[in-house]
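Excluded from the complex is one protein chain; the other protein chains are retained at their positions.
Right, chain A next:
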């Protein structure tokens, strides 16, 4: 990930004492590429993982959010490619489309000097142009499991037989039940590691995440070679970073919207902020509500079309809108350099998701704040989170309910309008669908009548 991008200038002015990329075994061309990207010195995970990967081992990398994991696997892959530039060399899987785009951008940024070709295979985008990209012999394939399986079945001439490196980014998410079927198909299409062990062309596997599943069975599905695997952990399990300040706020469920608005008004101000909610419709509703209240809010969730998702993300990244309301689709891997606040409107049901969510801020050594709205129904979930991260959070001080409730009229009006807008939009969509169906059936009838 962006790694050292935002490290203090002081950190790289004294490189003598610390390790450099060159000392990790990275060749000069790639070191130059790192320098151009302002990566001045390797992060801990990179220091551990890169030598192991260059030595030909399988790597399981576990590091905190925002600690430069992408570069930790991208650099070794690019270095292998430099020695033996072969197409279809690496396959990188990611659970979300946005993360896939981000990874391929990272590959292109690091590899532009050496002319690396990357194909991004994600859902929601045009299949044909992806097939064309595949036919142009890319070196690295980055994608989401579903679309890669689509291409395996639909695109004649596409094969994964020649893949030498498999990377699972956010591995624990990819290895859980959601992606089981797709991942099985992809693993079946990859060259098998056992039989190829003797030959020179061994398939290597890298698993990276901030949280890692411990079940050995799951790891074996990724066909790691047990003897060759190096486990790299640069932090204690499941921790959030030190620079992150976390608070909770105990609120009545009834006034959640009101408290959210209050926090945004009082604390966030013009800073950038991600609000996480549990469902798509609630994310949509919150974004509309905040927009009605006059805040620049966009929303991103899995129910939107891919171009819309990308444009929302870009609006947020470019600072055009400073509030992003998201579901867990944006909780992992996304690297947006300047997120100051993360607000959990709903407490995530899985503790790990909490770590990924708050990992959107306080990246690469910067400060950040996380605020949790805990309602009477969320207490148990919240306690689970506290247990997982191993610390108790403090309540946000200086929030008085009578101050908050001053906003109530405005907020509930905005919320009502938001619900109404969503209902209308749904009606329009339904009407359009009905119209399409009607047109198709009537023209069918016309055609039948024709001699």
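Throughout what follows, a contact is a pair of C-beta atoms (placed from the backbone, for glycine too) under 8 Å apart; a residue touches a chain by one contact, two chains touch by 3 or more; residues count from 1.
By our rule, contacts and distances are computed from a predicted model.
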Quiz item: Can you pick, from "U3 small nucleolar RNA-associated protein 25", "AP complex subunit beta", "ER membrane protein complex subunit 6" or "Magnesium transporter", the UniProt name of the chain not shown?
Solution: "U3 small nucleolar RNA-associated protein 25"
Exercise. Write down which of A:20, A:155, A:176 or A:280 is the residue touching the left-out chain.
Key: A:155
Practice problem: Provide the residue numbers of chain A that touch the chain removed from this figure. | Solution: 86-88, 126-129, 131-132, 134-137, 154-159, 161-162, 439-440, 443-444, 447
